[in-house]
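All protein chains of the complex are present and in place, except for one that has been dropped.
For subunit A:
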Amino acid sequence: MATAFSGSRENELWRRLGEVNDPELDESITEMGFVELAAVADDGGVQVEFRLPTYWCSPNFAFLMLDGLCKALDQLSWSPAYRVKLHDHMFAEEVNRGIEGGKAFGEIFGELAGDLDLAGLRETFAMKAFKRRQEAVLRGLRQHGLTDREILGMDLPAYDVARFEPGEAAKQKPRYRSALLERFPDRRADEPVFVTWEGQPIPAHALSAHLAELRGVRINMEFNGALCRGLKQTRYKELDVIDGEPTLVDFIMDRVPARAAPTA
């Protein structure tokens, strides 16, 4: 059936988009509400429209997200042609023109900011995500009553059987796991799960100091996250409040199907 078919494609599309993170916040772009439109046409073509919290959002972050977005679209099972559009950003025109002209992001970006080191930026964000996720899990385990020694002695099999009540630790547990494996692909399963970004073990007596450092990373990221959410919300409201009736935005937001089970 045509509708079921397009429905499942739409689900797949949103699922893929949900895997794209805002690198600065380490949160999904769909959860942040940045994707305003994601549609699959009858011929399978995909259209995605994208709006950031402010006109001023750092262009390099915007590029990283758009880059992630295109990679996600490339993985769609039916390999569609797609169109991506960025709205209301100080460089929207340049970006959209670049995309239309089939330029690589690096090319467009290169013209806008000559000396950008995208790989370096990616690495910085990967480090921050690693630390923020690790902190949430460490605090969750402490709250569970585990001793610092027990926590730091955990290997991957032990990590995988740990269970949390719904909350931040539960949300970050699979995400830390994937960050760990991405950072240390050659690690052995019986090595400790909690190490520094540099791969050093953490002695039990140093856990509190380590957590204090991680907290600093999270405070910065949360500041951005909270501001972005607030700004984004305001932007939506300004756009579409019409006599208290449901707006286009409500419509768009309602179209987001429930998130699939977290992907580890």
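By definition in this document, contacts are C-beta pairs under 8 Å (C-beta built on N, C-alpha and C of every residue); 3 or more make two chains touch, one makes a residue touch a chain; residues count from 1.
By our rule, contacts and distances are computed from a predicted model.
With the options "Glutamate ABC transporter substrate-binding protein", "Amidohydrolase", "MoxR-like ATPase" or "Phosphate transport system permease protein PstA" in hand, the undepicted chain maps to the protein name "Amidohydrolase" (source: UniProt). Per the touch definition above, the residue from A:G33, A:P59, A:G98 or A:G140 contacting the chain not shown is A:P59. Note that of A:M90, A:L146 or A:A162, the residue touching the chain absent from this view is A:M90. Residues touching the missing chain, restricted to subunit A, are 24, 53-61, 90, 112-117, 208, 212-213, 215-217, 219-224, 226-227, 229-231, 233-235, 237-238 (touch as defined at the top).
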